[in-house]
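Report on the following structure.
Here the complex is missing a single protein chain, while all its other protein chains stay put.
Our next item is chain A:
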Amino acid sequence: IPRATRLRAGSLSTHRRSHSVDNPPRPLMRLKSIEEGKPPSLHSRRSSVMSITNAPFTSRRNSVSMAMGGRRLSIGPWMHSGRVSFSGLPLFQPIRETQYENTYKTRPDEGCKFNACRAQQALESTLTSYLGDAKYNPVTSGQLAQSLSELIRSRLKDLTPPRYKLVCNVFLGQQGQQSLQVASRCLWDPENDSVASATFVNASLFAVATVHGLYFE
């Protein structure tokens, strides 16, 4: 009966096929059984999931199957396709996006905050290495600013802890006799979010780079 509802829900044909013709999806089921050490067949798979409680991965799936047992009649196709492939990826419904549940995590872990000092050092080194001898050129400097901004973003991404969103700005201009002021203000969480900036000047151009790191709840 649960199988019938699963079929209705959407990870359909493959389940049906798996029962009547064992061969094609067998690799998948075998992968699952390698993990659990049980022969691949629908009925025994379910019982093996129920019985194993120690390994964390299978216990997670255990809770999934329990939830499914409880909500047998509800249509949650993404969970069903999670059952099809052991890794939880919706293999047979490639169009469907994974739904992430709320993690209820409102602040980063201890020691995992956006490090403004390191970010500033990274910015300074990137600017000097990339722009060391560059000359201002009205045609190419636009591209230069864009690629510099992307380079900074990728460098900073390696440095920032997870769950942080980054906004990188680069201001690149010709060194003339003019003055320039850059100001920025943010509405953020002062405990978790931060900003870093660096300036680079040579004979023909100047560059200002700023990076804001915001924690994503």
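Observations, loosely collected:
In this text, a residue touches a chain if its C-beta (ideal position, glycine included) is under 8 Å from a C-beta of that chain, and two chains touch if they have at least 3 such contacts; residues count from 1.
In this section, contacts and distances are computed from a predicted model.
Looking at the choices "Transporter", "NADH-ubiquinone oxidoreductase chain 4L", "Dynein light chain Tctex-type 1" or "Ubiquitin-like modifier-activating enzyme 5", the name in the UniProt record of the chain not drawn here is "Dynein light chain Tctex-type 1". Where chain A meets the chain that is not shown, the touching residues are 102, 136, 138, 141-142, 144-146, 148-150, 152-153, 157, 165-189, 193, 210, 212, 214, 216-217.
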